[in-house]
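Here's a structure for you.
Of the protein chains in this complex, all but one are displayed in their positions.
Presenting subunit A:
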Amino acid sequence: MSTERPLPRIDGSVRRVVVVGASLAGLRAAEALRDSGFDGRLTLVGEEAEFPYDRPPLSKQVLLGEAAAHDAGLPAHRPVDAEWRLGVRAAGVDPLHRQVLLADGDRLPYDRLLIATGTRARPWPVPEEAALDGVLTLRTAQDAAGLVARLDAGPRRVLVIGAGFTGSEIASACRERGLGVTVVERGPAPLVGALGGVLGKFAAEVQRAHGVDLRCGVTVTALEGSRGRLVGARLSDGSRVAADIAVVCLGAVRNTEWLDGSGLAAGPRGVACDAGCRAFDMYGIVTDEVFVAGDVARFPHPLFGYQMLSLEHWGNAVAQAEVAAHNMVSPGPRRRPHLTVPAFWSAQFGLNIKSVGVPTYSDRVVIAQGSPEEGRMVAVYGYRGRVTAAVAVNRAKWLEHYLRMIETAAPFPPPPGAADRSGEPVPVPSDVPDPRLLSHGPTVALTGHHPDRHITVVRAE
């Protein structure tokens, strides 16, 4: 008779939850925990002294002066009734005694731990050059406030190092402000690391049309200073750029160092977890108490060959946090997988760029609607004959159609017949970066095993 007893909705033995990381994922997880009925003790630990805020505006409206850096607070969906430990770093985890160690010496006991420490901006690799006045990165509200103040002061030229999404958005804001800007990109085109060759070529044309001094296929070899101030940069092609500001946009570093010695599968590519956000330990054994969500997580996705994905997407942080929170307090059979199709957007140079799926998980791409000449289009990406991603430029409302194709593994290329496309679209190679190499700006990084991409030996002539 006892076998008939229904499973409790939430696991009552979970009384103490610690969330490390008080940004988007941490906040939404806390809200979801309370939504699920969890009424135990909840602690949020955050390195920044500020309450959670929204990052997407920092490289857009904030740089244009349309919003203040410190105004972009995240709306709270509900009261979370939590203890906030802000302005203090987590220094480690003692998994045996189930305690989080704080930099101030405190120890926080937990029944469940959520790791949501996200990423930080990758700094310029040469410390003396990084320390020059005028060398900046953009990740936090404080960074944005600092950069805005510099832009307000009217620099003669801004150097943007790296043309991923952040770098391109900064360049766009500079041009909108009428500032001279030079963008240096190691790859063949802007955004190529995230979107591949076709849209990369389009992005290069757009940037140049907007007056960006775009240098592709080169790197910055040195930042030059005079009396402690940045004055310019030397490039790998031997040229020199005079600039009084350099914004280093070389992607993000995952905040995992504090987990050294914790025995968790944490490293430069993030904290590995299963489809239910449970962290793996260093032996590949899934843990029961430690969960991961947001930019710092690395998780297998069935739609993309169970590749381990690391995403720096707003929507992923929210969705993954909700799944993690649910699973933290749910009995085993009630747990849910995190299956959300990745999606992100960017605004730059008057373009609204929106992506669904994983464009880098592709071998071919086709312009299914519109065209680069019109400045609006939908590019659809395929991998081994099925649709895996779509990117819209000024055509976002169509994406739901392609999202469904991705979810149902529809055949690639998609059937012709769209109203705004005359003639048969022709698929071309997608020219995405090799998944084994992490790009400097992993808007998405595939970090698993890619069985059909063999290593080929390239001999120098």
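Assume a residue touches a chain if its C-beta (ideal position, glycine included) is under 8 Å from a C-beta of that chain, and two chains touch if they have at least 3 such contacts; residues count from 1.
The criterion applied here is as follows: contacts and distances are computed from a predicted model.
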Please identify the absent chain by the protein name in its UniProt record; candidates are "Cytochrome P450", "Pyruvate dehydrogenase E1 component subunit beta", "Putative glutamine transport system permease protein GlnP" or "Proton-conducting membrane transporter". "Cytochrome P450"
Per the touch definition above, residue among A:237, A:400 or A:434 touching the missing chain: A:400
Tell me which residue among A:237, A:374 or A:434 touches the hidden chain in the full complex. A:374
Selected residue (touches chain absent from view) among A:332, A:350 or A:411: A:350
Even though one chain is not shown, subunit A touches it at residues 350, 368-370, 374, 376, 378, 395, 397-398, 400-401, 404, 415-421
